[in-house]
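Scroll down for the structure; my scribbles are underneath it.
Every protein chain but one is kept in place in this view of the complex.
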Amino acid sequence: MNDQLSPIISFAPETIATATLAVETNGQTLTDITREATRFIKQTGAKDGVLFMFMRHTSASLVIQENADPDVRTDLVSALDRLAPANAHWVHDVEGPDDMPAHVKTMLTGVSLHVPVIAGALAVGVWQGIYIAEHRARPHRREIVLQFIGSRQ
Amino acid sequence: MNDQLSPIISFAPETIATATLAVETNGQTLTDITREATRFIKQTGAKDGVLFMFMRHTSASLVIQENADPDVRTDLVSALDRLAPANAHWVHDVEGPDDMPAHVKTMLTGVSLHVPVIAGALAVGVWQGIYIAEHRARPHRREIVLQFIGSRQ
Partner (left out) sequence: MNDQLSPIISFAPETIATATLAVETNGQTLTDITREATRFIKQTGAKDGVLFMFMRHTSASLVIQENADPDVRTDLVSALDRLAPANAHWVHDVEGPDDMPAHVKTMLTGVSLHVPVIAGALAVGVWQGIYIAEHRARPHRREIVLQFIGSRQ
């Protein structure tokens, strides 16, 4: 295999920092929270380590995806609609036709992820943004726990 | 965007604690292991940090989902059956018709996740439970590696 490993850079883990981010979503769509994640990293004084993000809900999830063409987000939402359609004869339908599909979409995309932090910045790729994926039709207030483990400036 | 970041709380990371949880599943279903995760956190003397969970198998996964209505779990299982049906003409079929669908379901839902720990408790949402998703038809013994990084009581 054609591969290459960069030099390893090591620090002492000095801090575990925790905060909660609350966001009002606009109903079924992807909302960019990269800026909010960056703000947390700055306020923490983070240098090198790992940022952990956790969605405290079962019908919204966290997704890292393309941040350039908004059509990509439109297609991602419709792809999930196809995989978990509203009219699939769900047993659980007391909370409305968008509720059970929202649970399935959350299961498929996940509620926990991490992002590397290098030299005080999120080490995401050039085209990567961090998104809340709201799977319910109506707007909701969503809480995400942000945590950083690593060294300090 | 309408959002709000809580104050940041910081601690020194004092410990990395590791244990293995073994669970007998009941065949294709979701088994709640939130209580077992809490027990690990208590025995570790964990205060603030992150709980990491890792499933050491390729046909069972870890899922965080609704813990109120059991119908939701029924629908989640049938949703995965639709996405990875037994009769899809899989090349790999030597281990039975439920084996390759189980691998696909594991790939879609994932084997690693984390949960924040705040003030000695799992910071999951009100409706969130942590589940082993067993994707094989028959019961299996599954091993999950639990790890905590953070501060101590």
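Residue numbering begins at 1 within each chain, and the chains themselves are lettered A and B in the order written.
The definition used in the following text is that a contact is a pair of C-beta atoms (placed from the backbone, for glycine too) under 8 Å apart; a residue touches a chain by one contact, two chains touch by 3 or more.
None of these values were measured; they are calculated from a predicted model.
K.L.:
Looking at A:P13, A:G120 or A:P139, which makes contact with the chain not pictured?
P.N.:
Going through A:P13, A:G120 or A:P139 one by one, A:P13 is the residue touching the chain not shown.
K.L.:
Going by the touch rule given at the top, which residues of subunit B touch the chain that is not shown?
P.N.:
Contact residues on subunit B toward the absent chain are 13-24, 31, 33, 36, 39-40, 43-44, 52, 54, 56-58, 83-84, 88, 90-92, 94, 100, 103-104, 106-108, 110-112, 114, 143, 145-147, 149.
K.L.:
Could you pull out which residues of subunit A are in touch with the chain that's been left out?
P.N.:
Interface with the chain not displayed, on the subunit A side: 1-13, 48-50, 63-66, 69, 71-72, 74-76, 79, 82-83, 108-110, 113-116, 118, 123-125, 127-128, 149-151.
The definition used in the following text is that only the chains that are shown with their structure count from here on.
K.L.:
Between subunit A and subunit B, what is the gap in Å from one C-alpha centre to the other?
P.N.:
Averaging C-alpha atoms per chain gives centres 17 Å apart.
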